[in-house]
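Contents: one structure, followed by commentary.
The other protein chains are all here in position, but one chain of the complex has been omitted.
Chains: A and B, in written order; residue numbering restarts at 1 for each.
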Amino acid sequence: MLAVIGAASPEALFGAVPKLALLDAPVDLPPHSPEFMVEAHMRALASRNRTGADGPSFVGAGAYRHHVPASVDHLIQRSEWLTAYTPYQPEVSQGTLQMLFEFQTQVAHLTGMEVANASMYDGSTATAEAALMARRLTRKDKIILSGGLHPHYRDVVRTYLDNVPELICLPASPDGQGDILSRIDGDTAAIIIQTPDFYGHLRDVKKAADAIHAQGGLLIVVVTEVISLGLIEAPGALGADIVVCEGQSIGNALSFGGPYVGLMATRKEFIRQMPGRLCGETVDADGNRGFVLTLSTREQHIRREKATSNICTNSGLCALAFSIHMGLLGEAGLTRLARLNHSRAVTLAKALRAIPDVELLNRSFFNEMTLRLPVPAAPIVELLAKAEILAGVPAIRLDPDNVHCANLLIVAATELTTDEDIELLALSLATAVSEFRP
Amino acid sequence: MTIRYTEDHEYIRVEGTAGTVGITQYAQDQLGDIVFVELPKLGQKLKKGDEAAVVESVKAASEIYAPASGTVTAINEALTSEPGLINTSPDADGWIYKLALDDPGEIDSLMDDAAYAKHTA
Partner (left out) sequence: MSMNNQGRPTGTGSGTPTATGSSLLPNEPLLFEIGDTEHSGVDLPDVAVSDEFLGGFRRQTPLDLAGLTEPEAMRHYVRLSRLNYSIDSGMYPLGSCTMKHNPRLNEKIARLPGFADIHPLQPVSTVQGALDVMNELAHWLMTLTNTAAVCLTPKAGAHGEMAGMMAIRAAQAARGEGHRNIVLVPDSAHGTNPATAAFLGYTVKSIPANAGGTVDAAAVKAALGPDVAAIMLTNPNTCGLFEPQIVEIAAAVHEAGAFFYCDGANFNAIMGVVRPGDLGIDAMHINLHKTFSTPHGGGGPGAGPVVLSAALAPFAPVPFLRKGELIEHAEGTHLGRITAFNGQMGMYVRALTYMLSHGGDGLAQAARDAVLNANYVKARLTPAFSAPFGDGPCMHEALFDDHFLEGTGVTTLDFAKALIDEGFHPMTMYFPLVVHGAMLIEPTESESKQTLDQFCDTMLVLAGEARSNPGRFTAAPTRAPRRRLDETRAARSPRLKWQRPEPVPQPAE
């Protein structure tokens, strides 16, 4: 090969590199290692983590442990899905493109919206992108975040919009109330509410939609537990203008927070301001139905500094996992799954509110709720973790500045939560609370 | 009636103080199939050189600049549903917007037919 190139050595090909910058010794890193040794090393690291299967887990707060059918993971590991690139060459990418078209349809139906894109990184970045999109659409500045919005999502919006003085983040509202509607004025581009909210409460989307529309702004609805849409009314049917969801619950593992899949849906009239890839139906030269990425002039590779977003890579494979799992569920399966989640949560709620001095803050919820303990929640969670019970998320972990959150514990149930798990938590929590009381 | 051209391939057809703006035959040919047109707002005030509209093909978005200063008095709504009019009839049915010119003299610095033909040769 070197002879064909006309170079003396592979090193000679690096001639353009300034001499000073070319390493004369190998980097200070371990040498290559056979597969069995790498595997042993990684297994040792993995064994230092407590998995969801090691005992009862009630941890939710934006990421949920659900069952994923075995066929989903088998299918997404097929070479043709796993090792394909972005479908920029549609003639040899119809698999990915048709899947994205089906995915967009599923997301649109689920959210009750007219159109959906081909995915965002995750729910939090999708929320920030939705805020920017609303500002472009309305040409107004102010964005108001509900106190029920997931604190990480709030923080991400704050980072993305840090040059926007008109960003208003309302204080945390664990009681499910909030004065967001009274803050709306004519300068408001959008309000962002979450349902079920961070504390598990179901929020009144219709009321919010009416209030913001009366002032010419848009309603952005965030859903972090997408399975709730199998039982709770679609935000699109209640007047939402943009709906963003974290899609992890369907098809995707917890994986310590990523990769996940952001869903984004909106009204058809807004698509030109929507970020991210879109797949559309068309025909080929023989008149056969086919699919292509379309409306690409919104995107960075064409519009450069005038693009709707800088997003390029999205969550394709996670969207595939979502779409396969949703395809396996269908309306019948998703409805049953959603009911099952809610029914487990009802059992959990009734068991936990029966603990003396433990107050359930929710009058409504899907599969997650907030408890007010008589003592700080964080040490209780640590204590129960030592007993192999993941008791939930202390609200203060995400909102350290909010002292009112110190005693709040957010607990979630899914179809994987058993009666035994619930009994064990109720018992252990009761004991722990009584031990911690002064 | 006077027709003048910009270096960016917009034309403006002027009668009195009214101007009609579109893109030239040459431009539509270079851009290929137009799939979307973002029109200016009625009543919008434009300065010469301002971005007034955007035409999009499948692979590119091109800004349409105002050839002269003025106020937008009409926009070609037909382009919303039929952007291909720019391809089939750029100088007639495919016009983009009309302007009430602030200063009809402003177009004197633009190219006439002969100069534009030379520009695109």
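Brief remarks on what is shown
In the analysis below, a residue touches a chain if its C-beta (ideal position, glycine included) is under 8 Å from a C-beta of that chain, and two chains touch if they have at least 3 such contacts.
Every value quoted in this text rests on a predicted model; they were computed, and no experiment measured them.
Only one of A:339, A:404 or A:437 touches the chain withheld from this view, namely A:339. Where chain B meets the chain that is not shown, the touching residues are 33, 35-36, 56, 58, 83-84.
The rule we apply is simple: only the chains that are shown with their structure count from here on.
Centre-to-centre separation of chain A and chain B, using mean CA positions: 44 Å. If you check the complex, the residues on chain B that touch chain A are 36, 38, 56-61. Taken in their complex, chain A has these residues touching chain B: 272, 295-297, 302-303, 306.
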